[in-house]
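A single protein chain has been omitted; all remaining protein chains appear in their positions.
Entry: chain A
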Amino acid sequence: MGGSASLIPRDLLSEYQELTFLSKQEILLAYKRFSELLPKEERENACSARVPKSQILTLPELRANPFQHQICHVFSTSESGDDSMSFEDFLDMLSVFSDSATSDIKSHYAFRIFDFDNDGILDRKDLEQLVNCLTGQGEESQLSSAEMEQLIQNVRPAGQGMGTAPGTGLSAHLPPQILEESDIDKDGTINLSEFQHVVSRSPDFASSFKIVL
């Protein structure tokens, strides 16, 4: 701890503490992990260096995450659009995924992560991609297009009554109609506030939307 503490100036450290949800220890650990991603000669000034996306994704915390590309994209401030991350971007990311971040800010960023085409709304394409990420990208694990349609839009085979909700136990019953339930203003897409509204009712969200170094 003592070794790395001297690398971040005291003022900067307290500033980071004020601007993020992280504690001093977490920031120092983040610094250590971040500088390990850099080549040896750049480690001296890790605060100003940028780590390319390919390096960021070697972190064990992100390596297997199906949303890894989106996470990099959302938190990167790189102007060239290569999704590389500076130390501050890295801290921003850890802050949102930390234990003490509020549910509001977590859901805000979750929305941006799930918004694959960055147009500010979750439309059907985003939802399809989201479901694909959840079920895995392999050929055999993807849902058929009819199933996808049903899952997202609530199109049911003829002869079915509308609104027969499936069992609402704590269990395996996943939603067969994302849009019907979360699209409050019925415009066919989910916007940020609708998303936050839905997420706020899931008590598990804050505990599962978490990455700790």
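A few notes on this one:
Keep in mind that, in the parts below, contacts are C-beta pairs under 8 Å (C-beta built on N, C-alpha and C of every residue); 3 or more make two chains touch, one makes a residue touch a chain; residues count from 1.
Please note the rule applied: contacts and distances are computed from a predicted model.
Hidden chain, UniProt protein name from the list "Transmembrane channel-like protein", "E3 ubiquitin-protein ligase RING1", "10167_t:CDS:1" or "Probable electron transfer flavoprotein subunit beta": "Transmembrane channel-like protein". Contact between chain A and the absent chain runs through residues 14-15, 17-21, 23-25, 60-67, 77, 88-89, 91-92, 95, 97, 102, 104-105, 108-110, 114, 130-131, 133-136, 141, 143, 147, 150-151, 156-157, 160, 164-182, 184-187, 191-212.
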